[in-house]
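Right, I'll just put the structure down here and ask away after.
Here the complex is missing one protein chain, while the rest keep their positions.
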Amino acid sequence: MNSKNENLKEQVLRASGVNVLKCMRCGKCSGTCPAYGEMEYHPHQFVYMIEKGDIEKLMNSPSIYRCLTCFACVDRCPRGVEPAKAVEAVRLMAVRKQDGNRLKPEQIPDMLDEDMPQQAIVTALRKYRK
Amino acid sequence: MNRIGVFVCHCGTNIASTVDVKAVAEALSHERGVVISQDYQYMCSESGQNLVKNAIKEHNLTGVVICSCSPRMHENTFRKACSEAGLNPYLVEIANIREQCSWIHKDITTATEKAVILGRTAIAKVTLNTPLTSMESPVVKRALVIGGGIAGIQSALDIAEAGFEVDIVEKEPTIGGKMAQIDKTFPTLDCAACILTPKMVEASQNENINIYSFSEVSDVKGFVGNFTVKIKRKARYVDETKCTGCGLCTEKCPMKKVPNEFNAGLDNRTAIYIPFAQAVPKIATIDPNYCMMLKNGKCGVCSKVCTAGAVDYKQKDEFIEKKYGAIVVATGYNPISPEKFDEYAYSQCPDVVTSLELERLMNAAGPNGGTLLRPSDKKHPEKIVFIQCVGSRCDDDRGKPYCSKICCMYTAKHAMLIREKYPDTEVYVFYIDVRTPGKNFDEFYRRAVEQYNVHYIKGMVGKVTPKANGKIEVQGSDMLADEQLRIDADLVVLAMAIEPDKSARPLATMLTTQMDTNDFFTEAHPKLRPVESATAGIFLSGVCQGPKDIPETVAQASAAAAKAIGLLCKNSITCNPCVAHSDELMCNGCSACEKVCPYGAITYENKEFRMPDRTVAVRRVASVNPAVCQGCGACTVACPSGAMDLNGFSNSQIMAEVDAICK
Amino acid sequence: MQVNDSKNFEPVIAAFCCNWCSYAGADLSGTNRLSYPTNVKIIRVPCSCRVNPMFILRAFQRGADGVIICGCHPGDCHYTSGNYFTRRRITLLYSMLDFLGIERNRTRLEWVSAAEGAKFASVMEQFTEDVRKLGPNRRLEDLRCRKK
Partner (left out) sequence: MQEKMKQRAKELLADGTVNRVMGWKKGEFGYDTTPAVFRSAEEIDKYFVCDDFTNSNLSKLLVKESKKDGVILAFLKPCDTYSFNQLLKEHRIDREKVYIIGIPGGPKLDAEIIKSKGITGITGVKNVNYTLVIDTIYGEEKMPFYEAVSVKCKSCKSKKHVIYDELIGDDGDILESDRFDEVEKLENMTSRERFDFWQRELSKCIRCNACKNVCPACTCEKCVFDNPKSGIENKAVSDSFEEKLFHIIRAFHVAGRCTDCGECSRVCPQNIPLHLLNRKFIKDINSLYGEYQAGADLDTKNPLTDYSTDDCEPSIVHERGVE
């Protein structure tokens, strides 16, 4: 388990403030996730993979951009694990990474999916609501 | 000649509003044998009862039929009333015309018709009723507790506390059982010995408690209140009355290579031994399988060093016979053997251990003095893998189909204790489910995960391979990540399923109690009578009834004790007279009845019969012990010749009822 | 064959109920005023295992049109194992009656607990209807016992 990148795991944990050990693998987060079908790794897998240190797999997965950050998982988690924050942290890790994959404004129109609410808007709504 | 009185109750308007009670009384007055038929507002009231009592005296009645509410309601009321008026209480029958007629029907005509038929049915039955008398059977005011583990000790202490004599029969040289071997207890992590040994001492010092250690029950006869039990006192080759427990003999004994069962065979003891320092009674015992004096007459060191002169190589097994009113079964459990599970390499690698062995490895009185070291090289293990459900929830014949219940919690305890004491150790737990119902149990398990960072992995281990470098490769599945894991562990701990002690099944046969297919004793009722066996006077305590942890065991032990005390408080037991009886002249002696009796109430005897041709024949016939029979009637149907019948519900009575309904 | 008189046909139904569960269940349906047909008459037995197949045959012989046996649910028997024996005996008897060409719906075994008053009433309602549909019992009746 610790053969995986402990450093990255530590960064994610710090950035998100999530205690993945609190997870008891009930799967309620994935049970409630509206973007479940779009995701390669589902919310409960995010939590478990972070616990196991499998961060790079997550960073390279399109899943991090499929999360709507609707916070349904955070709301419903019986143990207060807050999976959305974990996803957000991994996404940040990916965004902060030097070179290559920084998101450029001109790329956004292509990435928009008309069946999905605009991720950025929804994220902003949820995050800065209060 | 029958003289039957019929009494129809109005129950205010409860019956009278839908049943024409007067018409019912009138119709029933014409039935055969009926000499008086009356109706009254409230039959169960004092004046209603007086009506019945007076009629019994006035008309010299031989049977009474009350048409009223359910017999479950007032049968006893009317039986008592009749008894007061001098009529045998079992000559009363109730026709249920309220719950089963007036309350469910609306049409007066049909409801009245049905009430008449129900009345007729009761008359048909009462005509065949016979007077019955309840037997009284005396109670011996002493209890026997079989098994001296925490369950037996607790039951014995509670019964003794209530002022009754108790004998504990323990097959090992000391009481204490499995709990004495355990290091710490969940979920409080207090030391098992610290809470158990005071109880052991209390039991030995209580003047009402008599401990037969190194003894076994060899025969049980009798029934509730009056059991006769034969106890085998195995020869320990040491005079119990003389041994002071000084332990000098155990130091001097030259035979030092006997596997020490108290430490799960992880170290050795001597041939003459005291199982552990706090043993009760603290008396030495010689193991005849290893003692050189007993095997080939050459040694005798222990006898020479014993200043008390307690060693007696000529001691023989002794049998004593005692009477008891109640028996508490507390025979406990054992972990099953891991040897059948080749995949876990238990027999190939000393560093694959069972949980009980781990308890001893971690215990301060254990082989390593409390430091956790691998059995093979006495090195500190850095990576430990726990495997759950080894043999539990396992349908093939290697394991047991049930959940052993305690493993999830003790594994969390082990993992936590290890991480607490040796924070550099990595601990993995492979599980199928984590089952932690119980007060503070789930919180305890979550603490292991969240606070102590024990890696719980959902999935089972498929293969354990010892490697040349001393590591043990554990190959298992991580169901959540959907991947196969390989961990190089230093120590592997198997959570073995637990099974009832092997002595339980022969004991159940002796006690005529029931057992399930897993050899757990069956309780009289799974919900309402969980600590009694179906056989009256036999109570169940601890794991012999099903897997349990310590608090549950103690709770059940006290409950069993309370039930036993309730029995012992009585001077005699009134038996239900509605029991089976066998007509010896018709009995074939075929044993069919005995096989269906859940209480072991039926025995067979060879009896002499004078035959019509003046010869004498000896025949095997059944006899029912009325103190044990509960009156279910299973035997009456199993009996092919109809020799077996049931008081109060006889074949002819039920058939008379059938006829009355169908007429 | 019996279609004509089935309109006015009122079946006679004997119900054997064990004292601890089903008889109490019947009482409960009374307490809750849950109606079932008057055709059903209950015989109280200590346990369903007390019901001898002879009783069932006797009932049919004396003109009963249906016989139902009610006991505690398996596993809940007051006497621990009684209803398990009942189940085997009655299964074999039912199979035999069927083998002899007796209509299947004339006999039934039901598990009714002391708490199932509603179930008791609905079972009796349904059983009475089933028997009513079959018409009078002719195949097992003893002609000498026929009502005059």
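Each chain carries a letter (A, B and C) given by its place in the written order, and its residues are counted from 1.
The rule is short, and it goes like this: a residue touches a chain if its C-beta (ideal position, glycine included) is under 8 Å from a C-beta of that chain, and two chains touch if they have at least 3 such contacts.
Bear in mind that the values here come from a model prediction, so they are computed numbers and not experimental data.
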{"item": "Contact set of the excluded chain (shown chains only)", "value": "B, C"}
{"item": "Hidden partner chain, touching residue among C:Asn19, C:Asn39, C:Gln61 or C:Ser113", "value": "C:Gln61"}
{"item": "Selected residue (touches chain absent from view) among C:Tyr79, C:Tyr94 or C:Phe120", "value": "C:Tyr94"}
{"item": "Of B:Asn2, B:Ser134 or B:Asn588, the one touching the omitted chain in the full complex", "value": "B:Asn588"}
{"item": "Residue in contact with the excluded chain [from B:Ala310, B:Cys349, B:Val628 or B:Met655]", "value": "B:Met655"}
{"item": "Missing-chain contacts mapped onto chain C", "value": "53-54, 57-58, 61, 74-75, 81, 84-85, 87-104, 107-109, 139-144"}
{"item": "Residues belonging to chain B that touch the chain removed from view", "value": "585-592, 595-596, 604, 617, 619-620, 638, 640-643, 651-652, 655"}
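Methods note: only the chains that are shown with their structure count from here on.
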{"item": "Chain contact topology (line, ring, star, complete or other)", "value": "line"}
{"item": "Distance between the centres, which are taken as Cα means, of chain C and chain B, whole angstrom", "value": "35"}
{"item": "Chain centre separation (chain A, chain C; CA means) in Å", "value": "64"}
{"item": "Centre-of-Cα separation between chain B and chain A, whole angstrom", "value": "54"}
{"item": "Chain B partner contacts - residues on chain C that touch it in the complex", "value": "12, 14, 19, 23-24, 26-27, 29-31, 33-36, 38, 41-47, 49-55, 58-59, 62-64, 75-76, 78-82, 85, 89, 121, 145, 147"}
{"item": "Footprint of chain A on chain B - complex, ascending", "value": "446, 449-450, 453, 455, 458, 480-481"}
{"item": "Contact footprint of chain C on chain B as seen in their complex", "value": "70-72, 96, 98-101, 103-107, 110-111, 113-114, 117-118, 121, 514, 522, 524-526, 534, 578, 596, 598, 630-634, 636-638, 646, 649, 651, 654-655, 657-659, 661-663"}
